[in-house]
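Working notes, beginning with the structure itself.
Note that this complex is displayed minus one protein chain, with the remaining chains in position.
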Amino acid sequence: MAGNSFGNTFKLTSFGESHGAGIGGVIDGCPAGILIDFDFIQQELNRRKPGQSKITTQRKEKDEVEFLSGIFEGKTTGTPIGFFIRNTNQKSKDYAHIKETFRPSHADYTYQQKYGIRDYRGGGRASARETASRVVAGAIAKQILSQIGIEITAFVSAVGMIRLEKNIEVVDLTKVEANIVRCPDENLANQMIAHIEKVRKEGDTIGGVVSCIIRNPPVGLGEPVFDRLEAELAKGMLSINAVKGFEIGSGFEGTKQRGSVHNDAFVIENNEVKTLSNNSGGVQGGISNGENITFKVAFKPVATIMQQQQSINEKGEAVQIEGKGRHDPCVVPRAVVIVEAMAAITILDFYLRNKAIKI
Amino acid sequence: MAGNSFGNTFKLTSFGESHGAGIGGVIDGCPAGILIDFDFIQQELNRRKPGQSKITTQRKEKDEVEFLSGIFEGKTTGTPIGFFIRNTNQKSKDYAHIKETFRPSHADYTYQQKYGIRDYRGGGRASARETASRVVAGAIAKQILSQIGIEITAFVSAVGMIRLEKNIEVVDLTKVEANIVRCPDENLANQMIAHIEKVRKEGDTIGGVVSCIIRNPPVGLGEPVFDRLEAELAKGMLSINAVKGFEIGSGFEGTKQRGSVHNDAFVIENNEVKTLSNNSGGVQGGISNGENITFKVAFKPVATIMQQQQSINEKGEAVQIEGKGRHDPCVVPRAVVIVEAMAAITILDFYLRNKAIKI
Amino acid sequence: MAGNSFGNTFKLTSFGESHGAGIGGVIDGCPAGILIDFDFIQQELNRRKPGQSKITTQRKEKDEVEFLSGIFEGKTTGTPIGFFIRNTNQKSKDYAHIKETFRPSHADYTYQQKYGIRDYRGGGRASARETASRVVAGAIAKQILSQIGIEITAFVSAVGMIRLEKNIEVVDLTKVEANIVRCPDENLANQMIAHIEKVRKEGDTIGGVVSCIIRNPPVGLGEPVFDRLEAELAKGMLSINAVKGFEIGSGFEGTKQRGSVHNDAFVIENNEVKTLSNNSGGVQGGISNGENITFKVAFKPVATIMQQQQSINEKGEAVQIEGKGRHDPCVVPRAVVIVEAMAAITILDFYLRNKAIKI
Partner (left out) sequence: MAGNSFGNTFKLTSFGESHGAGIGGVIDGCPAGILIDFDFIQQELNRRKPGQSKITTQRKEKDEVEFLSGIFEGKTTGTPIGFFIRNTNQKSKDYAHIKETFRPSHADYTYQQKYGIRDYRGGGRASARETASRVVAGAIAKQILSQIGIEITAFVSAVGMIRLEKNIEVVDLTKVEANIVRCPDENLANQMIAHIEKVRKEGDTIGGVVSCIIRNPPVGLGEPVFDRLEAELAKGMLSINAVKGFEIGSGFEGTKQRGSVHNDAFVIENNEVKTLSNNSGGVQGGISNGENITFKVAFKPVATIMQQQQSINEKGEAVQIEGKGRHDPCVVPRAVVIVEAMAAITILDFYLRNKAIKI
């Protein structure tokens, strides 16, 4: 089976290409009777959309979503929600040079080999433009989670070597949207912005890290042994373009520790079960324990660079290739909302799945 | 839907508890006509089984698997393969002390809250003993992959601060099984073993990292946009007990790099498409590119320590708790084969899924 | 999980309502490299569309489909195919009278109770207009099956008591489209048409039967024990509005027979394995045996009648209700292509699934 659906009970099926008619999706399993805040959805799309600041690609897309079904008089009806975002600013001519050439570290070669055909314009289906559909579904999931009291916030914690080392639980999340790089530390944010501008001027790109915290989750989310909460989160994050790593809680750092240091002691605070530390990242045995769920996502540098690179063409000949078109020098500022969206879909899905545990 | 199945086309459904009748599984979708090497399956189980060396738990289990269906005259028939490993060495009395107490960083609390009931003996379903079913399925998947020419090898690359920094592609994989900690560098292996023994004597535990390489994969494995190769690998790995992180290719290290350094240039070698570097870890756009697939898995320190810890009981009272029973001081030596198993299931599943791309 | 997807490997996800923006779908898992005949898709839609003849509803819809993704330069790319048919001729005012009233034998009551909300206009999601998306997917499936040599043909075999008793295998299938009721027996067809007109004039409706034959299937389609060929066909057919029964091969008639009469003897004809009779309907043990696959589908009379009926409203008060709007007096002429579509999706899905049986 093909892999363009995500989620079991709250399920997004995604379609669309970068330079085709547009990007869309179908959400099946959205709970009925939810009043939709369309402005919020657009705001979320705006956080992802190209051309939003000087450190993103300059492609201009309004990214306006049309809802095609599943909503009646402003409310969800429990039937599938179809939606579509038309592409309006494609410049397919920018891509004529890659029609028969495979860009290094892009999906051109693998799509061509797997399917025997590809829409090469703008990366086609492999373009990160596809994530717009995730943002729409994520914005709806967030609204529903918000009613349950769950809040999801991501932010940029690293651009290249510039790194926010603070414990994620003490970061001031109100500052995330205060700057264009979406790092809640103003000083670091300025460094990051300057670095991205420098890298861009050099025709290069740079990687980064997005951190995410899910506050106030209920106990009980996650379906072990395979569909653990952290396993589905990992899948969701690794399904985002350019992601190369995922950590929950202590992550790779925790591999250096001893159990006596790493264990999260249980205590009772205000009649609630809490843990003194949260190295577990809010998950034990694949199930949320009620603490904040915290994780990090690694993004590699964007593959399209404005420099000469060695590559090959469809005939297997060596060629030189140089990036054209409009591209991001660093993907993490726009990826923040995508990480949140995938987290929201995952958490809502588990929330709904958890309802079947007891009759 | 509950989450005890993994894979789409080659699908393992797992069942069983640590101190119940045993651990089992059903493989649905195993290709027909495969001659099964039962000795190999037992060897793989032996690599996972407790009591195999001085640095693992001393629980003694033969871990002998009985095949219940799906194999006729030594060959798979295409019908579901049921199998079962009886528990023989349970000491449930060791667990009476946790009947009403939640061990820190264990699944006791979350299972109790989610299901309202739990088999507390030995962690029940949350025990890593459950992974035996994965090893059986993995051993069958490996045999099939081997016929296609794909080889999967994992090894221990870190125990606490002792770390093998070598590029995974130049490690001597023939040395993995040469020592009990399964680190292919003899010098480091000795340090790791000594460290584990020291930690154990102190009643403590230690984390570690397992690295894995999949050699000779075909181009075309992976089903974007959600079921990318790396996304399903990440899910599979994060579904293993105690795993807190996953990296493919350059992983978190790659977030520090520039595109001009990170990109993997295409070249033609011996009439084959290759890349000069492999920061992608063998995957581009969610699809294997024919290079080796490389990834790392982070294991936290085992939660059960032989030291007093603060915790609570079911009544919400503060209690002191100390580990009893037989436990691993470090899980990575036994986890190597589990990582390989989940990788093998994932790769075979994608291999079979990929057959439906063209008529 | 919600139920708006059909198929495993070739999978249609459907969305849309009768009086909303339109009807659409996403096909995930369509094989790559297929040249699409768009005219054929429109022809198939025309066979289903309202207003096509004097014996169907007079609602006029062009039913023009826009493809939103997954097709590049006329060929499928292996990525999801999104499509949409805009509604253009809704007369929602016709439905104001049912806003708070439940029509007998309609889905008004059950949708309202299940979801707590419903788009009452034209039946909303429960309208048979939804089947347009199936016809689009079916038309694509048919084109692919045609390349493999498989042909699917349905026809009307009964309208009320007027019944074509002929063995389905000797019916002249070239005559199906020769008349507006789609019964290949001209004499019976004329009787059926006259009967439908009479029934309509009386403000009433009438049931009927659609028969279907799948010619030249390969041996091996079907995935027992649960996903038998006939089980998925039955599900597909019972998922169509107004369907109340399904028979494969001898069906209910076969329950009266003895094994010595019913069994299909194997013979060799022209070096091919054949059966002398085909009471099995082309399926044995849930798997196609290479004979024609034959089945029948029972459609109840349309629920909307132009007569006074007893019913209740949302307050639980007894009311009289009479149909308004434009409706079919008999659904089977338009259902022929829907039956074919669901059969085509099912057969192609099994064809693709069958490819994973051997490595």
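Here the chain labels run A, B and C in written order, and each chain numbers its own residues starting at 1.
Following the convention adopted for this analysis, a contact is a pair of C-beta atoms (placed from the backbone, for glycine too) under 8 Å apart; a residue touches a chain by one contact, two chains touch by 3 or more.
What you are looking at is a predicted structure, and each value in this text was computed from that prediction instead of being measured.
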Query raised in the report: Which shown chains does the chain we cannot see touch?
Result: A, B, C
Query raised in the report: From the list C:K62, C:R215, C:K300 or C:R326, which touches the chain that is not on show?
Result: C:K300
Report task. Touching the absent chain in the whole complex: find that residue among A:P31, A:G116 or A:G203. Result -> A:P31
Report task. Tell me which residue among B:K49, B:H106, B:R125 or B:K142 touches the hidden chain in the full complex. Result -> B:R125
Query raised in the report: On subunit A, what residues meet the omitted chain?
Result: 1, 9, 29, 31-34, 78, 144, 147-148, 351-353, 355-359
Requested in this report: For the chain that got dropped from the picture, name the residues of subunit B it touches.
Outcome: 1-5, 8-9, 11, 13-17, 20-24, 26, 28-29, 32-33, 66-70, 72, 75-82, 84, 114-119, 124-125
Report summary line: Across the whole complex, the chain not displayed is touched by subunit C residues 1-6, 8-9, 14, 102, 104-107, 109-111, 113-116, 125-126, 130, 158, 160-161, 199, 204-209, 219-220, 222-228, 230-239, 241, 243-252, 254-268, 271, 273, 275-276, 279-281, 284-289, 296, 298-305, 307, 309-312, 316-318, 353-354, 356-358
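Assume only the chains that are shown with their structure count from here on.
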Requested in this report: Would you identify the chain whose Cα-based centre sits farthest away from the centre of subunit C?
Outcome: B
Query - Whole-Å gap separating subunit A and subunit C, where each centre is the average of the chain's CA atoms - result: 39
Report summary line: So, in whole Å, the Cα centroid of subunit A is separated from that of subunit B by 26
Query raised in the report: Hey, how far is the Cα centre of subunit B from the one of subunit C, in Å?
Result: 46
Query - Residue list for subunit A, restricted to those that touch at least two other chains - result: 1-5, 8-9, 14, 114-116, 125
